[in-house]
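Removed from the display is one protein chain of the complex; every other protein chain stays in position.
Up next, chain A:
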């Protein structure tokens, strides 16, 4: 796009107009989109941070370095990047050809439609770009007041458990006194409440941050720590809240990666075919589209998987049903409901494992593949960890449980992560999981004075 930039931009603008016309005629209802043409470094930066203007941390720097190196050596290139907000921000690489950016714009339109209509995105904050900038400003302020090192150490700890958030948990759900532990189940429960009212008055002083045991195990570690950590200062709680808010924003994208990319690929192909492109660009498009769907080594290609699934759904149930899928499914439900034996065969999916030094294909049974896939996609690669007790042994120790689903935890990593949890909780932290074969409970605990312990 560099040479003859103004012309290329004018032409691109004309094409995007056409894309919007075609897309809307075909039934897409996207959020408004704001396109920007940017240099590669900016593209990589936004790609690495997930959002423009997000807070500073070395892990973002590491991601940036990886992306930039891949680009510098010509190994991989981000073609498109679109932010879920209102309006959506889409970034186009200034070094892309006109055709590449046309395809990207069509792809982006379908993403913007997905953000607007998929149920998992219904609750996401569309002003997240502004929020993230405010977050970054606050964190910068904390760096100024409390020192960069201090903030970095805190962020190291919080980011290490950032995946453990739960959109269903509300800010108040964990703020319960111990008296609410008992569940209501009889018509006479109000009598108990009378008795408790008197008791609460006596212990009124403890109201502020009561040592709690949640009524039900809570999946949202960040929220529980935010509400109940015995040691965090207010600014530290704020950092926990910042990371949690941003993670809740990213969560729907993790849950719908395959579906979203499949959806965008399906529509970019359809829209591009209805544009009036010169023949040489049609060839370039065909090549580009094929490269998007190419298997990448033995790694699963989410674009290809989602695309094939959606094409198959349309063949079997019609186009209208396709729009229903876009509205209600996530990756896990998509695979569970629609992956068929023929598709597993066509996509050449298989299960492999390590034998000695070799990676060997061990199973091609389609149901086995489907079940395993459902376990890897949509955030299911993250173990479910719940808070069972924030006042364990009556000593405000934190008791976590790994909900066992047959998959073993990486124990050395779990121990390291517990150290981070300790940084946030300040008392001994526990984690109950199971030993290798899954039969016996295995309990890890950490306190800096006594170090790591394991008991069976």
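As a working rule, contacts are C-beta pairs under 8 Å (C-beta built on N, C-alpha and C of every residue); 3 or more make two chains touch, one makes a residue touch a chain; residues count from 1.
Basically, contacts and distances are computed from a predicted model.
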item: Name under which UniProt lists the unshown chain, selected from "Sporulation protein YhbH", "Peptidoglycan glycosyltransferase MrdB", "Raffinose/stachyose/melibiose transport system permease protein" or "NADH-quinone oxidoreductase subunit J"; value: "Sporulation protein YhbH"
item: Among A:56, A:95 or A:245, the residue in touch with the chain that has been omitted; value: A:56
item: Which residue of A:22, A:165 or A:304 touches the chain not shown here; value: A:304
item: Given A:28, A:409, A:429 or A:442, the one touching the chain that is not displayed; value: A:409
item: In chain A, positions touching the absent partner; value: 5, 9, 12-13, 16-17, 20, 32-39, 41-42, 44-45, 48-49, 56-62, 64-65, 68, 87, 109, 159-164, 295, 297-301, 304-305, 347-354, 357-364, 369, 372-373, 376, 381-383, 385, 402, 407-411, 413-414, 416-417, 420
